[in-house]
Each structure stands twice: as structure tokens, then as C-alpha cells.
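Every protein chain of the complex appears in place save one, which is left out.
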Amino acid sequence: MLTIKNLKAQINGKPILKGINLEIKAGEVHAIMGPNGSGKSTLASVLAGRDYVEVTNGEVLFMGQNLLELAPEERARMGIFLGFQYPVEIPGVSMVTFMRTAVNEIRKYRNLPQLSASDFLKYMREKKELVEIDTQLTNRSVNEGFSGGEKKKNEIFQMAMLEPKLAILDETDSGLDIDALRIVANGVNKLKRPDNAYLVITHYQRLLDYIVPDVVHVLYDGKIVKTAGKELALELEEKGYDWIKKEFQNL
Amino acid sequence: MNNDEIIQNLTQSDYKYGFTTNVDTETFPKGLNEDIIRRLSAIKQEPEFMLEWRLKAYNYWKQMEMPLWAHLKIPPIDYQDIIYYAAPKTVVAHNSLDEIDPELKKTFDKLGIPLEEQKQLSGVAVDAVMDSVSIKTTFKETLANLGIIFCSMSEAIREHPDLIKKYLGSVVPYTDNFFAALNSAVFSDGSFVYIPKGVRCPMELSTYFRINARNTGQFERTLIIADEDSYVSYLEGCTAPIRDENQLHAAVVELIALRNAEIKYSTVQNWYPGDKNGKGGIYNFVTKRGICKEENSKISWTQVETGSAITWKYPSCILKGDHSVGEFYSVAVTNNYQQADTGTKMIHIGKNTRSRIVSKGISAGNSQNSYRGLVKIMKNAENARNFTQCDSMLLSDRCGAHTFPYIEIDNPTAIAEHEATTSRIGEDQIFYCNQRGISTEDAVGLIVNGYAREVLNQLPMEFAVEAQKLLQITLEKSVG
Partner (left out) sequence: MTTTVFQQLAIDNIKSVFEQQFDDLINEPEWLRQQRKQAFQLFLEAGFPTRKNEAYKYTSLEQHFSGKFTYLSHALCEKINIEEVFNCDVPSLDTHLIILVNGWYYASPNQELLKQTPEGIIFGSLREAIKQHPAIVQQHLKTYFSSLASSLDYINMALMQDGLLVYIPQHAKLDKPIQVINLVVAEEAVQIYPRHLIVSESSNVVQILFCDHSLNASPFLMNGTMDIYLKDFAKVDFYRIQNAHNHSIQITNNHIYQSAHSVFKSVYVTLHGGTVRNNIYVHMNGEYSKNSMYGLWLADKNQHVDYFTHVNHNVPNAESNQFFKGILDDEATGIFSGNIYVDKNAQKTNAYQSNKNLIISQNARVRSKPQLEIYADDVKCSHGSATGKLNDDAMFYLRSRGISHKESCQLLMFAFASDITKEIEIEPLKAEIEGLVDKRLRGELSRCNRCSISCS
């Protein structure tokens, strides 16, 4: 589904990603772990198409298409979803307007008919129940005045609404208490299907107790330095990142 | 004593620099005409081009009218009743310390500006100017070894005419405004700084301006050029004796920063503010402007304005080079019957230019304190950014605090933000301090200093403490 080959990227002239290789297949859950500043969020930004990150080398293929030449909205319509680490507040734009516009744009791309207002509300209700999001939140402006946990739940709700092929969850667990974490993880698990995939970016192992990965990668200094099964996450939890740092900083 | 009374007492302070120096002074007769300008130019041994320039400025000035748009009440000024040149007679060859009149040395000692290099704060070179002449410039040789020129303006005109021809009036032309024209015609001294390519000036450069003679105006002119990849931090201080009549100070400062250069210009302005009934004091009508001429250059103005009866002053930045940066940090305190109309202009011309304005006004007594600022983002200034924070604090119910920003944006990628607040010292803040054992006097000092902190932090270390004390003194009557 997603193939990343020797991806290098920089921000304001400073190299952040220094040659990433990654292959994600349908039905898989990949986790990317790593210490702060290793480039995890930059990778997510590159995949979603943020323009402040400049790709200097390599290629990213998604469903056989060159992802890097597409606008962010085109990527989204193809099925890439980014769960933001810090979802932005957009005062004055109601959640309903926002989601209806997004859902219909994506349906248009998929050659599906537009949803009528009542069908849309029904659809939204179903998804809200699925991810256990409070009805109140959808009556407000996008993320405005939401608590940290509410923002993250809102991201999962949007993921449910948009039914992406590849969901990239950037530090979705940060700032969540254990109950919110469970809700978020349950949402993800319910939405898991053989034809979609997840890339879960996290600093800590605890989210991976709930969303069990097939593959765990360790990102350090802009490169994937270790790839293994889910047991790697436990090992990192136990030993921290220092041993990785020690092992690789002399290279 | 209730809080209001304490604040009132605190704000009735005495001016500590009000003494007079008794030296014989050579002065021109009162009044302004072409002859006076010729005499001035001759006494300064200036090249012909300077005299021509001065005369052009004078003739231009004659057709101009004093600007009246500021939020100031300026009594009529008789420009023929001012002495345009006054110099202590003993200043002849002022390069050797031994030849300086002990009386002058004493004066500067008293002001805390010793002229002996070994006595000075380490890392500060001083140009000391009294009335119309420079008395002494310290550390000249040390600096010269690095190729840095730091001397009086008179000397620069004689010794470095090429640089003067190229840059004098290039940022503030004599046509700029009434006071700039007047200054161009009659300026008598000031400082000149040139930092060569790639040199980081190892010490603070500073000029100390002192008005001493009666009935004179002071018209200093400062020019600072920072060549490519250079850095300089410059500080000016000013004081004057207590006199019942008003005296005019009309200075012009020009800064030029070339590629990758940075100029940091700090002012602690403490001209005599007049007495508590508003009698006397300096009229401080100053034009200060810098140009970030080339890319990645930076000009930063910091001012602590506590003195002068009337202040009319807008240190500005023309951000011409791409990626250039302009900053303006200001604390302006007015007390008794002082009036201040001060602020800045940030003119964004180049791409990705940035500016930041932080202005803190403090009004006490019957004073009027205005911030006036222009942020202009021109059509081609892609991605220009400005942030302005403009706060006023009122310490009495008879004073005024005003904010007059002008924001002009001609580019869609620009972002300009302006915020302004007005406040007083809250009873609850004072009570909180009292409850922690701090006296009300100290609490007011603390709160005012806290309020001005963001600006004071911009001053070079050596002067931050001085400035903080000065703030306190301006608002303080020695309590207990």
C-alpha cells in the first residue's frame, strides 16, 4: 500500500529525515517509536503534505501513485488520514459543516453520491456511537475549546467518518488519561479492516498495549535503525532509548 | 498614608543630575543665519561640501513649519533666541587626557562617566560630549586596531570625508522634517562609528551627552555604519542642569546596517524634565532612523525615556534588505507636567522582513504620554511579519495615556498584529506584596520594574541596572 524509498527531508535547511525506507501492506499495523527529535512527526508531515518540510530525496508511493506530487487534499481523498498531534482550533467553522464538506469531497472522489443533510446526520450519529464521542462536541466549532483528550477523540471520530486506507496517528496517545486512551484505541480497533492499514507514531509503549502492532520500527536521528515484531516495543519500554542512542550515535 | 498618597510621594522625585559646571564657555551670539552656519563650519574646520550641505538644509528649513500633529502642547519656540554653538574654552586638543580641564573631568566623574579608561566599566568605550563639542573619546586606539572607527562627528568629517559624503543624510535627509532640517544646518558634534566587514565590536560603544551652557540648544548628530557581517552595540545617555528656561535638543541619529550586520542602539534619556510645576526642562525633538539596507541585517532600538519636558521621538527602521529584522523596545516614563509623544515606524520593503515593537508607557502626575507608531508593509514585502505590544500604565488620575498606531498593509502574505492595554497598579497587587512583607513603596517599584522588564532586559547588562534605578528614581521620593 505504502512504499517509502530512501526518503530525505529538511526543515529550514536542516536535515531531519536522512533516508527512510518503509513498506506497509494492507491489513498491517506499523508502529514507529523513537526518542524526541528523531523525526517521527516530520515523517507524518511529509506523508500528509505539509509544505514547510522540504523533501530533498527519495520517493513515496501510495497505491502505486507518487504521493509527493499531490496536494494535501488529494492525498486525503485517496485515503491518507493524519491524526494530528496538536489539532488546530478553527473558530467559527462548525464540526458539522466541516465534516459534511470533507465527507462529500471524498465521496465525490470515490464516485459515490453526495449525502443528503439527513443521511449525513444519520451517518454521523452512527460513527459517533462507534467511537463513543460526546454529542456535544459535534455541535461546536472545530476543536474550539476542546480539552486535549476531546481533541484526540475528535481525530478518531473524523477517521471513522472518512474511512481512510492508511491512517497515520501522530502521538495520538500524548496527553490522554487511561480512559480516553482506551476509547481512542477501541475506536482504532473497531475500524481495523483487512483493506486498511495503520501507522502509529508514539513515544511510549502503552498505546501499543491496546493497538497491537504487527511491526515496530525505531526511528533515530532521521533513520529507521531497528525493525522487529511487537516485542521490540516492550524492550524499549523496559530499557528506554538510551541503549539505542549509544549504539547508533557513533555510527 | 493610603496607597494613592504613597504613589504620589513616590512620583515626586528630585533630578539628580541638575548641577552646573563652571567652565569658561565660548559661545556664538544668539540667533541663526548663514553667517552663524559659516562660522560653525569654519570652527570645525569642515570641508567645503559640508558647508554647502548645511546651507542647503538651512534654506530648506527656513520654508518649513514646526510639526503640530503630535499629541503635545509645544509653546512657541523663538529660534532666534537660541545659542547654536557653545564649547568649553579649554577643549582644544582633547586627545590627551592630561589636557582635559579637571573641571570637565570632575563633571563626568560626577555623572558616573569617568574619562580615564582604567576607571571605566570594562568593555565600554565612551565619547563624552558637552554642549557643542566632544571632550574625549576613550579606547580609540584599542578599537582602531580592529579597524573600528569611533570618534566625534567633527573629527569624522575631517578625517573620513568619503564615508560622511556617502552616508550622512542618506537615512534622514535634511528634507525629512523640520527638526532634521534644523539639525542638518547647525549640528555641532556627536559620534561617528564605522565597524568594518566581519568585525564584531568587542566592547559597548557609548556616547554621553551633557548640556551645560545656558540658553544653548544642543544639536548632535550620530552616524553608525555596520559593514557586512559586523556587530555593534551602542548606548547613549544624556543629562542637563536644572534651569528655569526650556532648552532645545534636536538630534539626528542615522544607522546603516549592511549585509548580515547587526546594530543594537540603546538610549537612556534623562534630560532635565522640568520641575514639579512644569517649569524648565529640555525639549527633546529627535529624529532617529536606521536602515537595514541589505539582507539578513538587523537593527534594534531600545530606549528608556525618563527625562525631558517634551519628547518627540520615533526611532524607526527601514527594512529594505530581505530577511532583515527591526526591533523597538521602549519604556517611557512621564511625571509632573512632562509630555511625551514617542514610538516608532517599521517600514517593511524587503521579503521576509520582521519587526517587533514593545512599548511600555508609564504616566504619573499631570503628564501626557503617547505612543505613536506606524507599521507599513509595502507591496513587495512578501511574508513580512510585525508584532506590536503597546501597554500603558497610569499612576494618577490627572495624567493621560494614549495610543495612536497606524497600520498600513499592502501585501496579502503579511501578518501584522497589534495589541494594546491600559492598566493601573491594582490595589490587590499592592496588597499581595504588603502581605508578603513588602512596603508599598517597594511594591510600586517592583511592579513598575516588572511591567518594564521586557524592555529593560534588552539593555546591555552594564546599563540595565542603571536604567532600573533611574526608573525608580524618576517615580520615587526617597521614602523613610
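As written, the chain order gives the labels A and B, with residue 1 at the start of each chain.
As a working rule, contacts are C-beta pairs under 8 Å (C-beta built on N, C-alpha and C of every residue); 3 or more make two chains touch, one makes a residue touch a chain.
Model, not experiment: these values are computed from the prediction.
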| item | value |
| --- | --- |
| Residue, one of B:I83, B:A156, B:I291 or B:L394, that touches the chain absent here | B:L394 |
| Among B:R158, B:R424 or B:R453, residue touching the chain not depicted | B:R424 |
| Residue of B:M64, B:I77, B:I407 or B:I438 in touch with the missing chain, whole complex considered | B:I407 |
| Residue numbers in chain A that touch the chain omitted from display | 48-50, 71-73, 75-77, 81-82, 84, 87-88, 90-93, 97-99, 101-102, 105-106, 109, 141-142, 158, 162 |
| Where the missing chain touches chain B, by residue | 69, 71, 379, 392, 394-424 |
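In this text, only the chains that are shown with their structure count from here on.
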| item | value |
| --- | --- |
| Rounded Å distance, chain A centre to chain B centre (Cα mean) | 55 |
